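Missing here is one protein chain; the remaining ones are kept as they sit in the complex.
Entry: chain A
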Amino acid sequence: MADTVTGPIPEAPDAVPEFPMPRADRCPFDPPPALKELQEQGPLTKVRLWDGSEPWLVTRYAEQRALLGDPRVSADTDSPGYPTKASPEAGEGKLSFIMMDDPEHARLRRMVTAPFAIKRVEALRPAVQRIVDGLIDDLLAGPRPADLVEQFALPLPSLVICELLGVPYDDHAFFQDHTKTMVHRDATPEQRGQAGREVAAYLAGLLGKRLADPREDLLSSIAGRVTAGEIDHRQATEMALLLLIAGHETTANMIALGTHALLQHPDQLALLRETDDPALVASAVEELLRYLHITHLGRRRAVTEDIEIAGQVIKAGEGVIMVNEIANRDPDVFPDPDRLDITRDARRHVAFGFGVHQCLGQPLARMELQVVYGTLYRRIPTLASAVPPEDVRFKHDAFIYGVHELPVTW
């Protein structure tokens, strides 16, 4: 419809807000106030990125879900108009199907969906429980205070992905060390790149072994696709690396930032510590996913055909950013959205994104977090922060939001 075509982009450069915006100092769990203001003003607005480009920012739940579910919206970083990477420092390069569109995205994704089916993930629960109990034993046997990030939150997803991919026990130490360096705050970009290359080389080598001698693990099933001629060795390695990277820092930050949030909300922590109801633990996981919105820089996409939405036309070749964190605080969907309430029904949150790229690992992430939130505070009922809250350092600039370290005592 011609009369709803977008108006010209505002002339005055100051009229276009910069993205991302800073959070308020005293509200580390809340989205930036400027983002809330934009949400109040309407579902769509233009923003300016660090490189001067001006994609659309989509602030409301309904419009975000509509766009993320729309096949005219592309996740391919090479599509014209794709909003540039998060910061000048962010790495280059594509990582398997997360940056592809259907049908190739669907073809590759379906090769690795099997182990993430609900029943398969449930079968892993006892193994995850053992890992969590072992890490807590080590923590309790060690000195106080301890850094929960380093000693608990980061090792857990690393060990779980070892279990899933089929990394032999003897290589766990190598794997854990290197995956930690890949996301470590003090590592230089060179060290991170080096660790990433070593893990990739290791995975490529292990794939080679599983090609020759398959077992009952995910790497063997990926290797099977290579044998069948469906993908090549490089694509197989990228897939394994995507599964490793996508589930590592995300889960770790949900554990550490989640624990910090609970320590700051003692009534909620008490509910969790005193319950043996798995439904309440599961509900707490959904609520913390909603409330903490750790993938805070938004789902980024390019539009490949004009899309009419919310009285605007997003033109082919324009970029869109769906900031899920603000959709998870949309008062139309979540009443009193800024309150952390583990008893609320938060299941419709978009912390795992939406549309065909919605997190493949979500059943695993949920299960890991259920085991952690259901175990950690019961086994260490006196768990407490070892530093005042104002000394906790947040990852404001990082791709995934969280805390750099969380010194705890008990």
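What we mean here is this: contacts are C-beta pairs under 8 Å (C-beta built on N, C-alpha and C of every residue); 3 or more make two chains touch, one makes a residue touch a chain; residues count from 1.
Following the convention adopted for this analysis, contacts and distances are computed from a predicted model.
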Protein name (UniProt record) of the chain left out of view, among "DNA polymerase", "ABC transporter", "Ferredoxin" or "Acetoin utilization transport system permease protein": "Ferredoxin"
Selected from A:109, A:210, A:248 or A:273 as touching the chain missing from the view: A:109
Option from A:360, A:376 or A:408 whose C-beta touches the chain left out: A:360
Residues from chain A at the interface with the omitted partner, ascending: 68-69, 106, 109-110, 113-114, 116-121, 347-348, 352-356, 358-360, 362-363, 366
